[in-house]
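Just one protein chain is left out here, and the rest sit where they should.
Moving on to chain A:
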Amino acid sequence: MLMNDSSAAVSPQICGTPALRRKNLGAAGPEKFTPEFIQKQVEEFEIGKRHLANMMGEDPENFTQEDIDRSIAYLFPSGLFEKRARPLMKVRLSADLCFPPCEAVQWGPDGRPFHFLFYTGKQYYYSLMHDLYGRVLKVEKHQDQLRAKGLFPTEPKQIALGTSRWLTKEELEARLVEPISSQDYEYFIQLMERLLAMPCCSLEQQFVMSHRQQLEAQSMHQVVPPLQKDDAGVDFSTAEGRRKTSRGSVVVRDCGAGRLTVNGQDYLHYFPVLQDREQLMFPLQFCGLLGRFDLDCSVSGGGRSSQAGALRLAISRALLSFLPQSEGEAMRQAGLLTPDPRVRERKKPGQEGARRKFTWKKR
């Protein structure tokens, strides 16, 4: 019956996903991230930091985290795109990396667990359900008291949910720091909906809203370029746009002439095709401001169509600073402010093109 604490294994587990954290701790696998283990890792980190400072020829006393990052990037250059996969020398004690808190020991020195639902296996999930059910009972009791006094509200005050949604299963797992099954998640949502269905649920408004995620409107993310004034007192604004491999930038001046210059040339010379010129004019035509502005564009890269698309996006963005927000929202809904994500798909080996396969011969 007597079990010694297992001695720490060789390599610490750096990345943790819910699948990895699932209980199979009897196997000689990941060790416990006890406070003693974390302390030992912190000490080793400090010693390593001093060695690194000596290697780089810098002062070990004033070696900050940025210096460490710089030195590691110099000593171990990595071309990997995923920043989190590059070599890292950092001790972060938060829940996102390194030492996830769920691996901490759940009982005291006398062996008694800290949480009263420890023996269920899923203590945090069940304590959330217990808490939630307690609140449902409290609201029911409040309703009964009101009914007894005769003050039961005929038009119950509903909780203003607004543009929010329930937390997803992944978000709930991250909050509870333990894996839950889809059944458990469904029961949680059902019980929450039951709480919301009660007339006097506004008592528990704060609790309910803490388990909901606000959906921000897309238009709130739009960055409007600032409206500047040049020496002659004319308003102008600058914006950039991209399409495929083209990069374009435009300066929109509130002159009132309607002139368009692209890379120093007149737009008729630069874009001989009508379709490209239509693309440039579309944002102005949509807002009804065709003759008002002077456009000074510069564009490079790509072909004629993609250059036109890049300039169109740049013009739409620059126009935002001249227009009220409702007009800007109309432009967004028309799709003028959405960058086109389509790029050329690469050719794959064993195929003639990106999608086209070689001709199939029966024999």
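Just so we're on the same page, a residue touches a chain if its C-beta (ideal position, glycine included) is under 8 Å from a C-beta of that chain, and two chains touch if they have at least 3 such contacts; residues count from 1.
Keep in mind that, in the parts below, contacts and distances are computed from a predicted model.
Enquirer: If you had to name the missing chain as UniProt does, which of "dolichyl-diphosphooligosaccharide--protein glycotransferase", "Small ribosomal subunit protein uS2m", "Proteasome subunit beta" or "AP complex subunit sigma" would it be?
Expert: Checked against "dolichyl-diphosphooligosaccharide--protein glycotransferase", "Small ribosomal subunit protein uS2m", "Proteasome subunit beta" or "AP complex subunit sigma": the hidden chain maps to "Small ribosomal subunit protein uS2m".
Enquirer: For the chain left out of this view, which of A:63, A:118 or A:207 touches it?
Expert: Result: among the candidates, A:118 touches the missing chain.
Enquirer: Return the single residue from A:87, A:134 or A:353 that touches the missing chain.
Expert: A:134
Enquirer: Per the definition of touch given earlier, which of A:126, A:166, A:207 or A:286 contacts the omitted chain?
Expert: Answering carefully, the residue with contact to the hidden chain is A:126.
Enquirer: Tell me which residue among A:45, A:76 or A:107 touches the hidden chain in the full complex.
Expert: Residue touching the chain left out of view: A:107.
Enquirer: For chain A, which residues touch the unseen chain?
Expert: So the residues of chain A touching the unseen chain are 1-6, 23-27, 32, 105-107, 110-113, 116-122, 126, 130, 133-134, 137.
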